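For this view, one protein chain was removed and the others were kept in their places.
So, chain A:
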Amino acid sequence: MTDETETAKAGWFSDLDSGDLEAAEDAITEGEAKAPREWPAIAVESGYTDSRDEYYDRLHEATMTATRAEVRERERADDQQLVHAIRAMDDCSRTANELAERLAEWAGTVDPDAGTGVEYARTLARGESEDGLEEPAIRSLAERVAGLADEADELREFVERQTPAVAPNLSALAEPVLAARLISLAGGLEELAKKPSGTVQVLGAEDALFAHLRGHAPSPKHGIIYTHDAVRGTHPENRGSAARAVAGKLSIAARVDHYSGELKPELEAELTERIETIQARTTDEDVDSDGGADDE
């Protein structure tokens, strides 16, 4: 055993066998020392390597491996940034819409031709409405609405930029905002990767699912993935199958993203093919004839 003072004086290579890259990786990432020392010379003296050149070769290999692994590890943590961003984005748009309604109601009492919605608020905020809507309080409220709507837009851009880096496959199969929503609903990329595809299929439909479990309603066929083009673009009678196929592939994508991070373009091709088959069905066929085949 090494005592504390000894550890504080040891280099990254001190406890390593020459060829053990995995241990070297840990030592680079986890290790510490009180102060730097002449590590190349010490490595040669202690017999870790035969020469300075060999030492630097090994250091290059070890720092590359360690840093690559550490980057991957840390970028995974970025899924939490997405979770916050998408929730903030939804809060901003919801609030902007609510306030826009209030604003339209108020403006309507002053100007019978007042418009509605966020766009009307933006017009008012820019001071472009011709009518004498000079009431500063109304104008100021319109500015808040426009500001909140802008904030929501910026958060959306952030999400669109960041999601492909965190979850490349999921973002390729769903668009980035939907991918981020799924991550958010599951509580993180790892959590999403661990969910069975049947659960992914109804994420975001919790209310409907509870109603079903209480015996009040039919089982929901799709949650937030309803917004996926492949589901929306399918005839209502076949939507259940489409939702199941999409959920199956998205689950696989989430697992690849979490466990390897490698981009697999074939996933997208497979989904496209599957959806084409489903959409080609005549709608009076039994919609559930494909059973759970997509639940891999």
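Here is the rule we go by: a residue touches a chain if its C-beta (ideal position, glycine included) is under 8 Å from a C-beta of that chain, and two chains touch if they have at least 3 such contacts; residues count from 1.
Rule of thumb we're sticking to: contacts and distances are computed from a predicted model.
Engineer: Leaving aside the chains on screen, match the unshown one to its UniProt name from "Amino acid ABC transporter ATP-binding protein", "RSAM-partnered protein", "succinate dehydrogenase" or "Fibrillarin-like rRNA/tRNA 2'-O-methyltransferase".
Structural biologist: Answer from the record: the omitted chain is "Fibrillarin-like rRNA/tRNA 2'-O-methyltransferase".
Engineer: Touching the hidden chain in the complete assembly: which of A:57, A:154 or A:276 does that?
Structural biologist: A:57
Engineer: From the listed residues A:19, A:36 or A:112, report the one that touches the chain absent from this view.
Structural biologist: A:36
Engineer: For the chain that's not shown, point to the residue among A:50, A:70 or A:229 touching it.
Structural biologist: In the complete complex, the chain left out is touched by residue A:70.
Engineer: Using the document's contact rule, name the residues of chain A that touch the chain not shown here.
Structural biologist: 10-12, 27-28, 31-40, 56-57, 59-60, 63-64, 67-68, 70-71, 74-75, 78, 165
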